[in-house]
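A single protein chain has been omitted; all remaining protein chains appear in their positions.
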Amino acid sequence: MSIDRRFYELLGPVSVSDLATLTGAAVHGDSTAQVTGVSAAHNARRGEVCYFDGAKPPAEGDISPTAVACFVQEKYVEALPAGVVALSVAMPRSAHTLAAGSLLRLRSWTDQPQADVQTNIHETARIAPGAYVAPGAAIGEQTVIGPNAVIGPGVQIGRDCEIGANASVQCALIGNQVKIYAGARIGESGFGVTAGPNGAEDAPQYGRVIIQDHVTVGANTCIDRGAFDDTIIGEHAKIDNLCQIGHNVVLGRSVLVASFGGISGSVTIGDGAMLGGRVGIADHVKIGAGAQIAASAGVFREIPPGDKWGGTPARPIRQWLKEVAWLQKQTGDGKRAK
Amino acid sequence: MSIDRRFYELLGPVSVSDLATLTGAAVHGDSTAQVTGVSAAHNARRGEVCYFDGAKPPAEGDISPTAVACFVQEKYVEALPAGVVALSVAMPRSAHTLAAGSLLRLRSWTDQPQADVQTNIHETARIAPGAYVAPGAAIGEQTVIGPNAVIGPGVQIGRDCEIGANASVQCALIGNQVKIYAGARIGESGFGVTAGPNGAEDAPQYGRVIIQDHVTVGANTCIDRGAFDDTIIGEHAKIDNLCQIGHNVVLGRSVLVASFGGISGSVTIGDGAMLGGRVGIADHVKIGAGAQIAASAGVFREIPPGDKWGGTPARPIRQWLKEVAWLQKQTGDGKRAK
Partner (left out) sequence: MSIDRRFYELLGPVSVSDLATLTGAAVHGDSTAQVTGVSAAHNARRGEVCYFDGAKPPAEGDISPTAVACFVQEKYVEALPAGVVALSVAMPRSAHTLAAGSLLRLRSWTDQPQADVQTNIHETARIAPGAYVAPGAAIGEQTVIGPNAVIGPGVQIGRDCEIGANASVQCALIGNQVKIYAGARIGESGFGVTAGPNGAEDAPQYGRVIIQDHVTVGANTCIDRGAFDDTIIGEHAKIDNLCQIGHNVVLGRSVLVASFGGISGSVTIGDGAMLGGRVGIADHVKIGAGAQIAASAGVFREIPPGDKWGGTPARPIRQWLKEVAWLQKQTGDGKRAK
C-alpha cells in the first residue's frame, strides 16, 4: 500500500532483525533486510512486511513476492514465495500489528505542525465559531465548516462543501460540493480485531477515506478509513443518517443508502444501487450496479446487477415475498398447519 | 407551506419566466407571474411553485389550484388545474429543487446576525464552556446548554431544558423541560433524493422540528426537520439513543421509541404507542394509538390502534409467533419436514 504522509508518519526503516526482536519471531532468511512499511499480503510491495494467518497453506497470489518479509506460522515457512523473508511466530497477525506500530504512526491531534506542510484555508472559506482546523489541512473556496466541527491534520476539502456542526473528519480527501451533516465521523479507525496474547487487539488501520464530488453524508453517520487501502465514496452517492460504512468499502456513483445502512468492510457496491432502511451487508460482498435491496434485509452474498432482493438472509425479493405469504397461509386464520 | 424566516431567508420573488430560464423549462401560461416560495403539490399556496412527477396523470387534489406554477412533464401540462402555470421539463423534481435554491436559503452558521432579530438568553440559563449559541436564538429560564453543544440561528428553547454535550439543534422550536442528550442531532436536513441530470441530488428541506414539553431525546439520536412541513414530537415522548426520526414524522404524546428505532419520513404514530428496540417503519405508514411493536420488527403497513405486532414484514404478533413455532416444528429435532 501507499502511505499518505499527510496523515501518517513513517518511523522506519527497521531491520527484519529488529522486527523479530520486537515480536519474538524467528527469522528465516536475510535478517538485515530493511522494512519501510506494512501491507496486506496479496499486494505487499517492495520494503513492506505482511502476514499470513490462513488455516490452509498460502495459495498462488495470496502472498506478494515483492514483500520484504511475512509473519507466518512456522508450519508455513516453506510455503512463502522465494525471496520473502519468513518471520515465524505463533500469532502472525498480532505480530504484524506490533510491527506496524514501529513503522507507522497516525499523526496526532496534538502534534507540532510539520515544518514543510502548509495549512491552506481559502479566503472565501468560512470557519464557524469553535471549529478546529488542524495544521496542514486545506479548505476550498466558499466551503463552510460548522461550529465545533473538527478537521484533522492534512485533510483536504474542496470547494462549496458544507461540514456540519460537531462533525469530524480525519485521514480524508474530500471533493467539491460535498455535504457532511452534523456529527458525522469521517476517517475513524475501522473495526479490525485480532487475537493477541492477552485478549483481543485492534488491527492496524493506515488507509484513507476518499469522498468524491456531490456526495452527501447524513448526520451521525460513520465512514471508516481503509485498513491498508482506501474507503471510497463515489460521485453523487447519498448516505442517510446513522449509517456505517466500513473500511475499504467502495461505493459507486449515485448509490443511495437509507438510514441505519450497515456496509461491512471491503464491500463493493455498483453505480446506482439503492439500499432501503437498515440494510446490512456482510463483509467482502459485492452488490451489482442498479441493485435494489429492500428495507431490513441482511445480505450475506453477492447480488447481481439490477436485481431486487430482500429478507434475512437476503434472497430475490419475489422468492422472499412468496415465502412470507406461503408461511402465513400455512398457519393463518382458520387453517391448521399440516 | 409557511416558511419560518428565523431559519430561512426568502430570496424572491422570482418570475415564472426566470424559473424557466434557470431550469430549461417551457412556460405554458403567464410567464410574468411572481413566485415567492416552494411547496409540495397537494398543499401549495398562493405564490408557491410545486412539482408533479407521478407515473399517472394527476388526480383531483394532487395539485393545489392555488399554486402559482408547477413543474411537470410535458405530457401532463393539460392535466394541471386551471390557473396553475405549467413549467414543462424532463425532470420536474430536479427542476423544482433548482428553483427552490433561488427562492429560499437556509441561514448559515456564518451569516451576519439579522438586524431585526434579537438573541434572547435568559439570565438564569447556563451556557457551558465551548457551547455556541447563534444569533437570534432564545434560551429559557434555568435551561442548561452542555459543553461544545451548538444552537442554531433562530432556535427557540424553553425553560428547564437540558441540551447535552456536543449536541446540535437547528431549525427547531423546543418546549419546556425537554432533555436532549449528548450528540443528538436536531433539525438536520432530511433524506430526500431525486434524480438529476448528473446523478442523485438532494431534494429541498425547508421545514422545522417542533419538540413539545417533557420530551426526552437520547444520545446520538437524529430528528430531521420537515421537508415542506414540520417534524413534530408530542409531549412526554421518550426516544432512546441512536434513533432516527425522518422528515415530516408526527409522534403523539408519550410515544416510546427504544434504541435504533427508525421512523421513516411522513410516518405518524398515535399517542402512547410503544416501539421495542431497532423497530423500523417504512415511510408514510400510520401507527395507531397504543400500538405495541416488538423489538426488531420491520413495519411496512398500517398498524391499528392498540394492536401488538412483530416480525419482518410485521404482522400481528400472535400470527408471527405462530409462524415461528410452526416452522421450527416442521424442521426441528428428529422430525422430518413434510
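Lettered A and B in written order, each chain numbered from 1.
The rule we apply is simple: a contact is a pair of C-beta atoms (placed from the backbone, for glycine too) under 8 Å apart; a residue touches a chain by one contact, two chains touch by 3 or more.
Keep in mind that what you see is a predicted model, and the values were worked out from it rather than measured.
Asker: Going by the contact rule already stated, which one of B:Pro13, B:Gly54, B:Pro81 or B:Pro147 would touch the omitted chain in the full complex?
Answerer: B:Pro147
Asker: Taking the full complex into account, find the residue in B:Val35, B:Val209 or B:Ala237 that is in contact with the omitted chain.
Answerer: Once the missing chain is taken into account, the touching residue is B:Ala237.
Asker: Where the complex has a chain not shown, which of A:Ser94, A:Gln177 or A:Gln244 is the residue touching it?
Answerer: Only one of A:Ser94, A:Gln177 or A:Gln244 touches the chain omitted from view, namely A:Gln244.
Asker: Of the residues A:His214, A:Arg253 or A:Arg315, which one touches the chain left out of the display?
Answerer: Going through A:His214, A:Arg253 or A:Arg315 one by one, A:Arg315 is the residue touching the chain not shown.
Asker: With the missing chain put back, which residues of chain B would touch it? List them for me.
Answerer: So the residues of chain B touching the unseen chain are 126-130, 144, 146-148, 164-166, 179, 181-183, 214, 216, 218-220, 235-238, 240-242, 253-254, 256, 258-260, 277-278, 295-296, 311-312, 324, 327-328, 330-332, 337-338.
Asker: Spell out, residue by residue, where the missing chain touches chain A.
Answerer: Chain A touches the chain not shown through residues 108-110, 130, 132, 134, 148-150, 152, 166-168, 170, 183, 185, 188-189, 191, 193, 196, 198-202, 220, 222, 224, 242, 244, 246, 260, 262, 264, 278, 280, 282, 298, 300, 312-313, 315, 319, 322-323, 326-327, 329-330, 338.
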